[in-house]
Structures are given as C-alpha cells and as structure tokens.
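The structure appears below as structure tokens.
Left out: one protein chain. Kept in place: all the others.
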Amino acid sequence: MTATLTPKDFATATPSWWCPGCGDFGVLSALKQAMAELGKQPKDVAFVSGIGCSGKISGYLHSYAFHGVHGRALPVASAIKLANRDLTVIAAGGDGDGYAIGAGHFVHAVRRNIDMTYIVMDNQTYGLTKGQSSPTSATGYVASVSPDGNPDTPLNGLALALAAGATFVARGFSAQPKQMVAMIKAAVEHRGFSIVEVMSPCVTYNKINTYAWFKENVEDVTAREDYAPNDRAAAFAALMREGDIPLGIIYKEDRPTFEDRTGLPETPIARLDLNAARERFTAMQAAYR
Amino acid sequence: MTATLTPKDFATATPSWWCPGCGDFGVLSALKQAMAELGKQPKDVAFVSGIGCSGKISGYLHSYAFHGVHGRALPVASAIKLANRDLTVIAAGGDGDGYAIGAGHFVHAVRRNIDMTYIVMDNQTYGLTKGQSSPTSATGYVASVSPDGNPDTPLNGLALALAAGATFVARGFSAQPKQMVAMIKAAVEHRGFSIVEVMSPCVTYNKINTYAWFKENVEDVTAREDYAPNDRAAAFAALMREGDIPLGIIYKEDRPTFEDRTGLPETPIARLDLNAARERFTAMQAAYR
Amino acid sequence: MILNSVEVMFGGQAGDGSLTTGDLIAGVFKRMGLEVYTYKDFPSRIRGGHTNYVIRASEHQNYGMADAVDALVAFDLEAVEAHIEEMRPGGFVVFDNTSETIPDDLRRDDVTWYEIPLAKIAKEQLGLELVRNTISLGVLGALIGMDPEIIRNDVRGVYQRKGEKVVDLNMRAIEAGESYVLEHFADRPSGYGLVAGDDGDRLIMMGNDAIAYGALVAGCRFMAGYPITPATDVLEWMSKQLPKFGGVVVQAEDELAAITMTLGAAFAGVRAMTATSGPGQALMTEAIGLAGVLEIPVVVIECARTGPSTGMPTKTEQSNLNHLIYSGHGEIPRVVLAPGTVHESFEIAVTAFNLAEKYQVPVFILTEQALCQSKATLAPLDVEAVEIDRGKLIDSGEVVFGEYKRFAFTEDGVSPRVIPGVPGGMHLAPGSEHNDAGVITENPRNRARMMEKRMGKLVSMRDDLPNAVLHGIADADIAIVGYGANRGPIAEAVQRLAAGGVLTRFLQLRTLWPFPEDDIRAFVRGAQHVFVVENNYTGQLMQLIRAVVGPLDALHGVRKYDGRPFRPIEIIDAVLETAGLTLRRAQGDIAQGDAAAEVV
Partner (left out) sequence: MILNSVEVMFGGQAGDGSLTTGDLIAGVFKRMGLEVYTYKDFPSRIRGGHTNYVIRASEHQNYGMADAVDALVAFDLEAVEAHIEEMRPGGFVVFDNTSETIPDDLRRDDVTWYEIPLAKIAKEQLGLELVRNTISLGVLGALIGMDPEIIRNDVRGVYQRKGEKVVDLNMRAIEAGESYVLEHFADRPSGYGLVAGDDGDRLIMMGNDAIAYGALVAGCRFMAGYPITPATDVLEWMSKQLPKFGGVVVQAEDELAAITMTLGAAFAGVRAMTATSGPGQALMTEAIGLAGVLEIPVVVIECARTGPSTGMPTKTEQSNLNHLIYSGHGEIPRVVLAPGTVHESFEIAVTAFNLAEKYQVPVFILTEQALCQSKATLAPLDVEAVEIDRGKLIDSGEVVFGEYKRFAFTEDGVSPRVIPGVPGGMHLAPGSEHNDAGVITENPRNRARMMEKRMGKLVSMRDDLPNAVLHGIADADIAIVGYGANRGPIAEAVQRLAAGGVLTRFLQLRTLWPFPEDDIRAFVRGAQHVFVVENNYTGQLMQLIRAVVGPLDALHGVRKYDGRPFRPIEIIDAVLETAGLTLRRAQGDIAQGDAAAEVV
C-alpha cells in the first residue's frame, strides 16, 4: 500500500460502455491520474455517480463505487462523507443528471459546503436516452424532442453554483487532460464542496458542440493575469460573458464546512461503538417520569 | 364587468388561517390591489400556490385558484399558462416551498421564461411545520431541527434566478404596500417570467427577522440613482453584497418567451375544437403503410 | 360516583396554550398513579381554529379514547358545538362564559354545566388572560379531585424557567379556580372522583419519542429528514440527541434527498433512518427500490396521516399500508412493522434496525397520528435487554479483492457486506441488475437468480419478524383483526364484550409485510365471524386477508375514514350488530369506557 500509486491502481476490469471518442474517456483518465498523484488508496475513495452515459463512470474507477438513481448522486455522496469523514468522496454525473432532475440537490449541496468534490460531465445533451436537449443545450439545438429547436435558455451550472454560495468552482475540457488533472487535484484538496464542470463532447449525438467547436470557444481565464479567482461577482461576470467558455479555477474561497459548523467529531460515525453509553440512554428516561 | 374593479372584487368569503400580524396579510392585500389596478377579471386569473402558511394565500384571492402539493406550484402554473395563454397566471409560495423542495423547478421555470409571475413569500422559516430553518434562514438560526444553529449558508433566491437567466427580478417587503403593489403590477405586465420575492415576517416563529429588523436592514436600490436594473452582473453584485437587503426592481430584460420560441398559436389551446382535422389524422397513416 | 376513570377534553383555539395545560393534566393524572392516554386533535394551522386535547385517565392502560367525553373544558362556544354530542350522559362541561353564552339547543340536560368567566377572572384578578388555562386546571382539579399538591408541583415545574413571578401568577390562578368551585358549586358534585395512588416507576411518553429513543438505543447515528406533520417530532428529537452521541442529523432540502442521504449513510456503514408521512413517503418511492436492489439496510418511519394528497395533515388514518407494501416498479424484499402501543414503538424501532442490517433490506415502521403523537403511561424501557445484531457486516479487518463478492449468492440470500475503508472490498454497487460481484449484466439467467436471491430473504427472515399478539379468548367464535392505533380500542372492546358475555379473540398484527399468512390462516380457522378493523375506505388489510383465506362471507370490514380514531363502542356495536348479538349485561353498564372502572 505504501508503494506510489499509478492510474492503473484505479482501473477496473470492466470494459467501458462508452462510444469510441466519447469525451468521458478523458474525464476518467484525468480522474485516475489525479487520484494516483494525490496518493489516495482505492479503499478510501467513495465514488458516487448518477444515471447517464456519464454515470457509468463509477463502474470504471476502482473504489467503493455507488451507481444510484438519476439525479441523486449528491445527497448520496454528501451522506457518505458525513458517515465516514475519513473517506475521499467524489460524485460525478451528466448535465441532465446534475442540472435537470438534480438541480435542487445541486443548489443545496453547494450551500451545505460538505468537504467533497462534484464532477459534472457536460456534453450538452442527454446521451444515454439518445440525444435530447439538456439544460445546457444551446437555444435552438435541434433534437428528437425539440425538432423545432430547443426553446430554453441554456443553464450555466457554474454561475448557479456561485449564486448558491459555492466555495470552489472550476471548469475543464476533456481534451485538455493536464489542466483537468490539476483542477481535480485542487478540487479534492479544497476544504469544502468543490465543483468541476468538464466539457465532455458526445460524439454520437451532439454535432454542434464538438471537440473542434470547443477548441474554438474555450478560454483559460487563469491565463489572464488580471483575473483573481476570489471575487464572486467578477467570477459571475466572467461566466456570464457571451461568447467564450472560461476554463480553469474560476472561484475559490475558504469557508467553514458543514462538518465544522455542526461540530462533527473527528471519529468517523461509521467507526462508533454502538453499544457504548448504555447507562446514558437509561438516564435519559428521567425526562419522561 | 366593465365597472372599475376594487381589491374587494378579489376577496373570498373564506376567513384567513394566518396568525394575527403575519406578513402574508400584506402580500395578499398588495396582490388584490395590483390585480384591481391592472383591471384583471377574477375569471381570467389563475392563481397557483404551494404548501405552507404562505401557500394558503390561494384560498383568499377570488380567482381560479389551485392549491397543489409542496414545491410544485411553478410547473402547475407554467402549464396553465401554456394551456390558456389568455389567462393571467400567478404562482405564490414560501421560501421552503420555492427554494427547498421546489428549487429545481424554480431554476427551470426561470430559464423557460414563460409569461407568468411568481411571488415568493419569504419569512426565512418553515412556518406551517412550526418554525424549522428554511433555505433562507441565517446561518446559526436556532430552531427545533437545528438546536445548535442552522449550519447552512442562506440561499439567495434572486441571485439564483439571475444565474438561471431571469428576465425580471424584484424584491419587496410586506410592510411597504405601495412598493409591493407597483412591483407586482410591473411583474405581471412584464413579458416573460417575473419573480417578486417579498420579505414577509413570521411573527410566531421567526424572532430574528422581525418587522423591526427588516426596517433596519432593507434598502431600496431603485432609490440609488447610479443603479440601472439592466446589468445582470451588477444586479448580482448588489444582491450578493453583505449587509443590507436590496428592495425594488433589481433586474429587468426583454427576451423571447417560451411561447415565442415555440411559436405557440394565439388561440389558447384550451379553446381548440378537438374534432377538427379528422381527415388530416387519417392521412397521417400513410406514413405507416 | 365514578372513580378513577375520566376522559377530559380541553377544547379551544389553536395556539391558546391548551396543549400545555393538557400535558399538565396528563402529568398530574400519572403522578396520582393512574394510567393515561392522550389524543391531540388540532387543525393544520398555527394560531386559531378549533383544537382539542383529550386526556384519559383510568386504572388500566387502554391505549385509546373511551366511548365518550366525561369532562369537557370548553374555552369557547365552538368547542361545545363541536363536541357536545360526544359527551357521556352524566358528564359535565366547564364553559368560559366571559363573552359567549350557551344556546338552549346545545344545553343538554343530561350533563352538568359549570359556567365560569375564566377569561374575566384571569384578566381582572390576575391581570393576564392567558392564565385562564391554569385557572381551568384548578377548576377541573376541584371538580374531579386532582391532588392540589401535585398540581402545584407540576405547574411550578413547567413555569420555573420563566421565573418566580410567572410561577406565582400560576399558583394564584390554580387557587382562583379551586376557590371558584368551592364558592359556587359546592352543591353541584361532578360525579367523578380520583383516588390518589402511587405513581410508581413509570414513564409518560409520546409514540414518536419512543420510536426515536428506540432508534438511538438501537445504534442509529444518522438521520436525514424533511419536516412534515406528524413525523417532525422524530426529526426534532434526533436533532437534539444524535449530536450528543457522535451522530449527525441533516435537514434535507426535500424527501428525495432525505431518503437518498439515508441510503448513502447506510452504504457507508452507519445505522441510518428517515421519518416522514404520506406525501414525503410518496417521494421516497424510487429510492426505496434502489435500497432493495443494492441491499442497503435503511429504516423508514412512516407517521401516517389522512390522505389523499394534503388531505387532513394533522388527522389520523391507515390508508397507506398498500403504498408501503406495493409501491415502486420492480419487486424488492421489504419489511413493514406496525407498533400498537408506545412501548411497542420502542421495541419495534430496535427490531427494525436489526432486521434491516441482518437481511440488508429497507424496513418501514408504520405508525399513525393517533399513536405517534399520543402520550401514554408505561413501564420503564429496558435498555440493557437491547441487542444489536449487525448481521453479515464486515466493518474491520480486510477481504481478498477478487475473491470477495458483495452480492454473493448464499443459502439465506444475504451476502457479506463490506463498508468503504475495508481493504480489498472495493466494488460497484449499481441500481442496474448485476452479478454477484456487482458488475452490470443483462444476462437472463443471472437476472432470474438475482431476483430469487433477493426475494428469498423474505423467507429466510420469517423467524425474526415480530409476532402477532393474540388478545381475548383464543377459541372464541368471533375473531377480530387489526393493527396500529386500533390495538387500543379493539382490545378494550374485546374486554368489555367479554364483560358483557360476548367472547371474542383479537389478533394484533405487528408485522404487516411479509404478510403473516400462516398466522392469519390459523387465526381465522373456525371463526364464525371475522372483523377486520381499519382506518381507511377500501379495506387494505381486508384485501390482504382475502388473498390468503379467500373472500369468505364471514369476513366483515369495520372501517372509519373521517380522520378520527375509533372509540371502543364503535367496534362493540359493529360486532354485536353483525353477529346479531346483545350483551348479557346492559350496554350502559359496560359502556363505561374503562372495563376495570368500578361503578359505585
């Protein structure tokens, strides 16, 4: 266990179910790389995913993996962290899973600020159900359920996170592994709820937001030397600016976590001796006499 | 029907179930006043509310009122508008109803931008269930379910709306009726989804955010002459600024509605003759021959 | 006069303090050595609206209301209008006539009327209208003979933290009430009396508190919940206690989060639960299926209220048994347990956690407003006797990766369960169908086998399920089946029917799923009449019984769906009428409410 880890240590025997060229491959390998570089042990990693092509990722990371129901990865992951704070807890899922059916949990997981990481694999479509519009699809995006074009305004998940009080907000692109690895590492090391949105092209259904298109449109904000990722309003402005898609660590702040504010003991709850304190229990009955 | 209307025309015979002094009384009378001044006919108003003390408001406005399940006022109201675009559709509910269980629908109703109005009656607590913390309760707020103080960071619903692409965002205070009436009128007249958040004190459970407290902390942004409600980033900054609670129309923008983008016909769907187009139906079978 | 058996109803407007006074009365009765049961009937609003609080005292615990109200303390006319018909002939009414008077048509002449300007006295003599509650306490005490010392001690206990002035004010209020009775009604005895006995070593507890306490003792250290009447008590109780024992409570954003958080915590190895009521339970449906297929032990408390939809949120009903048993797409093993008393609420909470972990299934505890928000006196709860059985849990040491299979096929269908952190146990837990190692597969043979493995647990668990309790005479011709809050009124009806010469037997189900088919078959055998008593419209329990014994003519449904619990007489009458029987002793004698009450 002391030997230094490599991405291989996080590989599973299960062959992936993704289409050749799917952006999700990039996310997976960056994640393995980051875990290895952080020296995490598979046994200490709890990895929770949603439902979707992206959601299948939990089957490909050697860890304690939980592939739950659509849109609920965050509550599951949040509770795992509270139940055993010694674990490194990561949740991952698609733009539909996280921003459509999961939008409510997303907002609340953000403001709860539990020490965990959430990776949104954004392909701007519902891949697994064959390419309908998702909350991040462009207005006018033509899909089976929006033959006349998606009538809605795309949702900016990271801006939403900022509004909900996020303490770590970053965006990557699955064709830029180095940056992704660095970002995921920073996110995991961040004390609190960290969100990393990764632009992860769906090569089968999304013919608009392709790798080529992204290469055209992404811009690394951290490159701009005038950019300081500690101003919420500025970060919001950067995210809202029409046109290019900012990449990098867009906002970061230190704030007490849910664990801090509830005074959660250092001993993981999962390690408590349930038979202790019997006499204290009995004593409690006095209140009912 | 041509006679000018008064708030009385929107009164119901049902006595209110609110506690004496509840902020919700102010919201109700402002709403009646606004409807009357706008010359709406009760028969043409669909009023949908959530569950909570606030949710009871639908029983007190003479109209076609729908008192549904907790957290779903917006989808119900959105569909009513699409089903009959001739109606004036208003949804109302509490901070728990709208920002906790209803948070996902809130975000999506905002980005869908259907022509309707949503009034959030914010008392920073769950009134009807006897005063637990709500998404807008201050961190540290002591309540039955958070005896050691609310560990979460309060949610800024209006900032969330801005991030989700809101086209009309305003905030009022139930002790300032004039401004509320003006705001509700502007909201209803806005073409698109308009949200009006009203600070509506719970005199029974919330001993922190009282009328007195609000009088201390609210500030009318529209008063500042340097404030222009057409800059999303500036509006976000104003809402996020620590300290005072901005009141007034904080942001406004004209953008095509869901109805525009889907080319929804002028004839309300509810008025269609279902027996028309029989031969067109038969012709469709050719595609299956 | 009637000794040691009285049902007091406190009636007024919500939020006027009658609940506090009701609790005080209950406490005094207990300290006088009597058995107490309380029932709250309040509206779904915070202030105003008719509310009433029933406190029943008797020599034996009946776990339910009597046939009728003996003493109505009415703070307004609405209370009289709403409940005058529920009064027992010979009972009495204390009425605050400060601002209202009793119209003749309501003035029943078979009850004694004590009209007292409570509010007036409170304002004029004591300077605070609110204390009329305490005055009424003095009045009631004087009328039925509640121990003046005990009253004063308890009142002091309640108001102490508010300072001596408040305590003193309330002392004078009691005084005022007592003396008013002496001065004005010396010649008008109430006909009821209490003989102070020994309180002994007893508790008085609410059903919800007993469940929460049981959960804590059973090792529950995580709870996620979303407030909803009548389940919020559990969330509140746990919020206060869990942190003291190293655990945590999360107030979730909704029930979808509450149940999935509960799954997450349980997956990580913590005994976890959530508590909700109908509407919230409906939202948890999908996740319960996930718990079933992932074989995660979770305990879900259902505090049932009146549906459908928002219905009558503060009223009682037994209308979601079907939901707990049948909801969800696909089939999973699940357990539904229903306590019938406060004591059983504690025991079943403990059992629920053991069953959940031993068989790795979701376990529902089904209770209802008339039980979970009702208080009752009971013997102390035996914490030492509680045993925690975590089943095939592997939370330490290590397992061999590759050999270890989380969903291994076994004799009893239960697979060894590792938790995150255990070396070698890494695996995928997928809501999709999977093989023994957790790998997703759609292979038909594996699928069939996995279904058999999971569902087989319903059979292997049989011997560990709470048994059904037989009340009454085992071989009586008349049989009654019921569960939950109806345990009280049915058992009382059985007792009183016997006293009246009609023998019956009553099977109180405590495990509702897997359905105790054998018990039902055996119990029904040879019965001339089988009455299925339940608080719903469609007869959900009846339907389950019919599937086991067939649609026998002997099966009769006794149902109530107006949001109110049964009173024993309703069951007695249903039995007698259907069976075409009359009581050997006249109804009046035994309609007394407490079978054990002596009639002097």
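Chains here go by letter, A, B and C, matching the order in which they are written, and residues are numbered from 1 within each.
Convention: a contact is a pair of C-beta atoms (placed from the backbone, for glycine too) under 8 Å apart; a residue touches a chain by one contact, two chains touch by 3 or more.
Every value quoted in this text rests on a predicted model; they were computed, and no experiment measured them.
> From the list C:320, C:345, C:377 or C:486, pick the residue that touches the absent chain.
Answer from the full complex: C:320 touches the omitted chain.
> One chain is left out of this view; which of B:52, B:75, B:127 or B:229 touches it in the full complex?
B:75
> Can you say which of A:14, A:41, A:139 or A:204 touches the chain missing from this structure?
If we include the chain that is not displayed, A:204 is the one touching it.
> Identify the residues of chain C touching the omitted chain, counting contacts across the whole complex.
43-44, 256, 277-279, 281-283, 285-286, 289-290, 292-294, 304-315, 317, 319-320, 322-323, 325-332, 430-433, 442, 444-445, 447-448, 451-452, 455, 536-538, 543, 546-552, 561-564
> Since one chain isn't shown, list which residues of chain B touch it in the complete complex.
Within chain B, the residues touching the omitted chain are 1, 12, 14, 42-46, 48, 51, 58-59, 62-69, 71-72, 75-80, 82-84, 86-87, 104-105, 107-108, 262-265, 267-272, 274-275, 277-278, 280-282, 284-285, 288-289.
> For chain A, which residues reach the chain that was dropped from this view?
Spelled out for chain A, the touching residues are 17-20, 51, 53, 56, 67, 69-71, 100-101, 103, 126-130, 132-133, 135, 144-148, 204.
Here is the rule we go by: only the chains that are shown with their structure count from here on.
> For chain B and chain C, what's the span in angstrom between their mean Cα positions?
38
> As a quick test, compute the distance in whole Å between the mean CA positions of chain A and chain B.
Centres of chain A and chain B (C-alpha means) sit 31 Å apart.
> What whole-number Å value describes the gap between the mean CA coordinates of chain A and chain C?
42
> Any chance you could list the residues of chain C touching two or more other chains?
243, 253-254
> Among the residues of chain A, pick out those that touch two or more other chains and give their numbers.
In chain A, the residues touching two or more other chains are 104-105, 107-108, 262-263.
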